[in-house]
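With one protein chain held back, the other chains of the complex are shown just where they sit.
Here is chain A:
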Amino acid sequence: MNNNLYNYILGVADNSLILAQRLGELCGHGPTLETDIALTNISLDLLGQTRSYYQYAAKIKGEDATEDSIAFLRLEREYKNVLLVEQPNTHFGFVIARQFLFDVYHYMIMQQLQNSKDLNLAAIANKGIKEVSYHKRFSSDWVKRLGDGTSESNQKIQEAIDALWRFTDELFDILEADQKMINEGVAVDVSKLKAAYYEEVSEVLKEANIQIPESKYFTRGGKKGIHSEHMGYLLADLQYMQRTYPNMTW
């Protein structure tokens, strides 16, 4: 099996699964019916993308691998998502800030992944980019609404951006498997997206009257499977059924 390709796919797909899981927690608890529907919708899009990636990864892995064995039977140390997406929902400001910081990045990846030499990945990106462009519009609009709303909402979204900022730098890290796939024209070289990312993010934040955090201190580790303490609980929920009742059909 092509280990590098397999690992690269998981690196991309795990972000979508974990963020979908976080958004799934919010169902029925949103500030309005409309945001509830929108966040569930985003969760559903991300989950759909995850399934396409995992089905492909399962084929590469062979043996008895399925989309479900990849989602439900890996250990915390084997998950490759960035730390940003596993952060808790804390309040609506955090949900929007996390979504926005991820969506801008996600859109850039999908845009380039459409040109991947791997036709499966190109096809998944081609389908997904429409969804991600909707996600980005939704989260950017809400960043502006909250930032340029009331003084309370401005303070709350600022608090969330400040708290989540330290997870942004990791988005551009490249692992060994990624580098090999970049060399083959399969993977997106995310290190080259960094400048454009911060530029786009800063533009929206400025328009929203939000201060751009100046901190130079960043936290990383998710891509290498070293997660925050939130991750274990998240996986305990996610994997509970498959762990309790192994080898069954649902």
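Just a few scattered comments:
As a convention for this text, contacts are C-beta pairs under 8 Å (C-beta built on N, C-alpha and C of every residue); 3 or more make two chains touch, one makes a residue touch a chain; residues count from 1.
Definition applied: contacts and distances are computed from a predicted model.
Of the names listed as "Amicyanin", "AAA family ATPase", "Light-independent protochlorophyllide reductase subunit B" or "Cytochrome bd menaquinol oxidase subunit II", the one that matches the UniProt record for the absent chain is "AAA family ATPase". Touch with the chain omitted from the figure is made, among A:56, A:79, A:92 or A:197, by A:92. Among A:44, A:60 or A:123, only A:44 touches the chain that is left out of the view.
Within the complete assembly, A:153 is the residue of A:2, A:153, A:179 or A:228 that touches the hidden chain. Interface residues of chain A with the unshown chain, by the touch rule above, are 21, 24-25, 27-37, 40-41, 43-44, 47-48, 50-51, 54, 67-68, 71-72, 91-92, 144-146, 148-150, 152-153, 156, 237-238, 240-242, 245, 248-250.
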